[in-house]
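A single protein chain has been omitted from the complex, and every remaining protein chain is retained in its original position.
Moving on to subunit A:
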Amino acid sequence: MADTIFAVSSGQPPAAIAVIRVSGPAAFGTAERLGGRLPEPRRASLRTLKDGAGAVLDSALILCFPGPATATGEDLVELHCHGGRAVVAAVENALAEQPGVRRAEPGEFTRRALLNGRIDLAEAEGLADLLEAQTERQRRAAIHAVEGRVSQAVRGWMDQLAALSAMIEAMLDFAEEDDVPLDGAAVTRIKSEMHALAIAMLEVVERPPVDRLHDGIRVVLAGPPNSGKSTLLNLLVEREAAIVSPIAGTTRDRIEASVLRGGVAYILTDTAGLAEDTADVIEAIGVTRAQEAILQADILVWMADTPPPRADAIWLHSRADLPGREELPEGRRLAVRRDDDASVAGVWGVIAETAAALLPREDAIGFKRHQQEQCRRAAHALLAAPGADILLMAEELRVARQALAEVLGVSATETMLDALFGRFCLGK
């Protein structure tokens, strides 16, 4: 009956650990396709998650809870992944590609729990307050979106979609009228405009989400003790006039500094050295925190002589001013010399370049993940339309219109009808 839904249930990434919940009849099958054989019910087990093409996404803890004795009353799987944005996004995308599986709508887990009798009314009272806040937030967000650049962009696309739909619908519903173009050339033109619109939409939509702009990009410096992390942090920070607020913890905890550079906010984190074995309890805590910081990093600057724990790390050759370390070994992006300002500037250059790929462009539009998803759906529908059958073109245009209508909160049909009757002189 119901389809299977998923959502991050542990708050928004980045975080040390992100818990993704999958609920519904296809939950177990989906987890099995991503992570292989499932552990016993209610037992956590480490699995390597892979996407459909076999690419490794993450190594994660999997827990299975057979329905109906679960939070939602359905079969439920929890994936405890590493909490970096990229990891979470990759796992989410792999889930969304599974048949019968989709991203949950806001409040949908709660709704299923209610329907399946998994929440009693006393609990529901408490949830109502939460929902109220959520609804209010959503409403405010919607108002912002309506006034904002997101809606401007989506509205622009919707106008184009409505115009294209109007042409097709005029051919379908008003073919008898002399105001309606009927030739094959018109159909070909509509088809190519659908394609161009989809490409334009994807180009904007595939830019990263906007929230990094607000928090700042997390740059984490990590490596073994005495690899030159603190020195580099100082060099990176001291050469910038605009230090916002250096926050120091204990020397053995991590140190953070906010820096504004080129109009972009960064949070630089120096971590405790990753000593393998330590008997010192406080140092052990420091190491754990460092490992968390590595997972949370948007950009990891790796200072060790062993390969980095993340493939996307910037691997530096540190202390190149020391004797015996003049050569740049294979795999390293840059060498850093304490006595060479240019080498430090080079590090900033690589950081800024990596950040640019993470950040929306300056003229970019601040899409929320949900909006992004709908726009993507619209674009893919437009690309899926076959060339000649205008009925099927109309069907894909309808799917695309419906997706954008949900972002804008308008009626997909009425918008098209407005375009139809505004453009053609129809009716007798």
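Note that contacts are C-beta pairs under 8 Å (C-beta built on N, C-alpha and C of every residue); 3 or more make two chains touch, one makes a residue touch a chain; residues count from 1.
The definition used in the following text is that contacts and distances are computed from a predicted model.
> Among "Sigma-70 family RNA polymerase sigma factor", "Cobalt/nickel transport protein", "SusC/RagA family TonB-linked outer membrane protein" or "tRNA uridine 5-carboxymethylaminomethyl modification enzyme MnmG", go ahead and choose the protein name stored in UniProt for the chain not displayed.
Not shown, but named in UniProt as "tRNA uridine 5-carboxymethylaminomethyl modification enzyme MnmG".
> Which candidate, A:40, A:176 or A:339, sits in contact with the chain we can't see?
Counting the whole complex, the residue in contact with the absent chain is A:176.
> Pick out which of A:196, A:322, A:356 or A:425 touches the chain that's been left out of the picture.
Answering carefully, the residue with contact to the hidden chain is A:425.
> Which candidate, A:114, A:154, A:220 or A:236, sits in contact with the chain we can't see?
Residue touching the absent chain, from the options given: A:114.
> Go through subunit A and note every residue touching the omitted chain.
Listed in rising order, the touching residues are 1-3, 100, 105-108, 110-111, 114-115, 121, 124-125, 127-129, 131-136, 138-139, 142, 165, 169, 172-179, 389-392, 394-395, 398, 402, 409-411, 413, 416-417, 420-421, 425-428.
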